[in-house]
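Got a structure here, written out as structure tokens. Questions coming.
Every protein chain except one is present and positioned as in the full complex.
Chain naming follows the written order as A and B, and within any one chain the residues start at number 1.
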Amino acid sequence: MIPTLPRPAWLRLGTALYVGAFLVFLFLPLVTVAVFAFNNAPYPAPPWHGFTLDWFLGNEASGRVGLFHDSDLLASVWTSTVVACWVTALAVGIGTANAFLMERARFPGKGALSLLMLTPLVIPGVILGISILAFASRIADFLSESFGLEADFLRPGLPLVVLGQFSFIAAIATLTISARLKRFDRTLEEAALNLGASRAAVLWTITLPYLRPALIGSAAIAFLMSFENFNTTLMLVGSDAPLTIMMYGRMREGATPVLNAVSLFLMLASAAIALTLVRRGRSARSD
Amino acid sequence: MSATASASSAPADLEARAVSKRFGAHLAVDNLSFAVARGSFFSILGPSGCGKTTLLRMIAGFIQPDGGSIAIGGRDMAGVGPNRRPVNMVFQQLALFPMMSVSENVAFGLARRGMARAERVRKAEAMLERVGLAGAGGKRTDELSGGQRQRVAIARSMVLEPTLLLLDEPLGALDLKLREHMKLELKQLQASFGTTFVYITHDQSEALVLSDHVGVMNHGHFEQLGTPQQLYYAPATPFVAGFVGNNNRVAGKALALEGALVQVGTAAGWSVRARAHGTIAVGSAVEAFIRPESAMLGRSAADFPPGQLAYTGEVLSLLFDGANSVVLLRELQSGQELRIALPQTGAYADLKVGDRIHFGFDPERAICFPAAAAHA
Partner (left out) sequence: MPELARAAWSRRLLLALLLAPALLWLSLLIVLPHLDLALLSFRERIAPRQFVPSLAQYRTFFTEPLYWHVFLRTALMSAGATALTLLVAFPIAWTIAKLARGRMSALLFVVCLIPFWVSETVRTLGWMILLRESGVLPQLLVHLGITAQPVELLYHDATILVGLVYTSLLFMVVPLVGSLESLDNALIEAAYDLGAKGGAILREIVIPHAAPGITAGCIVVFMLTLGNYLTPTLLGGKNSLWFTEQIYNQFITRFNWEQGAAFGFLLLALSTAMVWFGLKASGQRFSDVMRRT
């Protein structure tokens, strides 16, 4: 019940306990991962053998390969970063174009198109992955058989991973940017035109600065979603594994705490991005 | 000030004794006592932040008082939850349930009492008919007009036959025209139900038109409790004089006492006579209040009865509002500004800005308070 209605003591206590238990449930896995990054043992499991930085700094000579000397892991982090940058740039670009298209333009079939733009969000990632895989392979086969062209970028590999992730992250960017453009007061543009600005100047000095928070926000979300994506990536990946795929492979085999070390970095990076976004969001709302 | 509305000999349906509520350092309701007679329409009138909503919510049971007691229908309400009190409330934004039809809204409380469906449908229909909404039971709440929504909110509470109906500024959300209409309707509904209504508002006109008794609330206590006529003609404090109806406030010193009258002089040298309220010493600071309609206008000084002071003023502006038209004057010698009602005869319809005119007051209809009493 709400605070203005009488709440019995057991209910208040129960609520407090529930919230506490919930927070433990939320953070327990994360804390566990972080703690075992520093355990002086070859496997991330109890008991506690003392504190070590081996899983960050160790090299082949010490018998324990730490994060900074694990070239496979570092390569996969780099692969993920490159993929995420591509996806972010493509998604924010098309998201902005789509926002203007849906909020400003009028054309037949607009309703159907706006519905179609949401569909990538309700298609399971695995299916997005296999459909793009199959379609790309068909085109590649066709090019190869008909023209003798070898279109390697249409075979499983990073270009396909980028396209696969982009296919649904673009929908998210479109939603985010459209939502902000919808709230834009168009009289501001009219005022700028009235004061003698050209259409390009209005876009550059009025509209895009207004969209800035949504552009930054959707870029951050796109980057994170790409970096963390697993389902679609799994179906499209070739020989260069992004980080999530690399981690998945090692987790099935039972890996050393080096995975905890890289996870800790991921957590810190995600938390930093999340907190910046939340803070920005709050100050943008109070404007 | 604590008081008891006891003009009627009927038993009290609501009785508050020394009720207090504090939010942190802020004393929202300060040792308040009053009683409301059965079947009467009682209003709590005050500016926003005066504590009237807190008081109403304590009566409803949504807030527990820090001290004192509240009795409803002769029964002490300490420890009785809001859903067990013989009290129902009409909320500020009405709080009609949008997920239910009009009829389901009205029958909601009956269903909670476990009444059979057929019976409660019948009762809800009868109640809707009583408030003039026969046949509207199947509608959605957002299909109704503002006035109809208001009636549904009242019907929803009245169908439970409460001892007391609390109304939390229910007219606040309506536009002016509808508000005037709903005032009338509310009064008629209260008369036909005969239930005790406790109504809170910041609109003095609503309080005056609707109520049998009004408590004027300020800083957590009642400045005055009385009939609308008492509040208007015999305000007990400067706050009431200033808050209820329009008034010209004149601050100055008591120059002389003439029986029940005080001669008040302003710093700028204007002087006026007014009836003294309370004890006033010569030389002390005072505040006098003069109602715009208690002043008289005249084309010449000879128009005024002998013995009455007459002044000459210059017309600053004319505020034409039909029967409520007013002229804003500046007294020539002192520069004192005053609002004076224009007589409805149209005798001064030719008045223009810049004209000179004579005016005067009946001292018996002006009232003077000691200035220190402002926060008694």
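We adopt the following convention: a residue touches a chain if its C-beta (ideal position, glycine included) is under 8 Å from a C-beta of that chain, and two chains touch if they have at least 3 such contacts.
Please read these numbers as outputs of a predicted model, since none were measured by experiment.
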Selected residue (touches chain absent from view) among A:Thr79, A:Ser167 or A:Thr256: A:Ser167
Omitted-chain contact residue, chosen from A:Leu74, A:Ala89, A:Ile123 or A:Ala140: A:Ile123
Where the unshown chain meets subunit A, residue by residue: 1-5, 15, 18-19, 22-23, 25-33, 36, 43-47, 93-94, 97-98, 100-101, 105, 107, 113-127, 130-136, 138, 163-164, 166-167, 170, 175, 179, 224, 227-228, 230-231, 234-235, 243-244, 247-248, 251-252, 259-260, 263, 266-267, 270-271, 273-274, 278, 282
Chain not shown, touching residues in subunit B: 60, 62, 82-83, 87-89, 91-93, 95, 97-100, 108-109, 112-113, 156-157, 160
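Everything that follows uses one rule, which is that only the chains that are shown with their structure count from here on.
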Centroid spacing, where centroids are CA-atom means, of subunit A and subunit B in whole angstrom: 60
In the complex, subunit B residues that touch subunit A: 57, 62-63, 81-82
Residues on subunit A engaged by subunit B in the complex (per definition of touch): 4-6
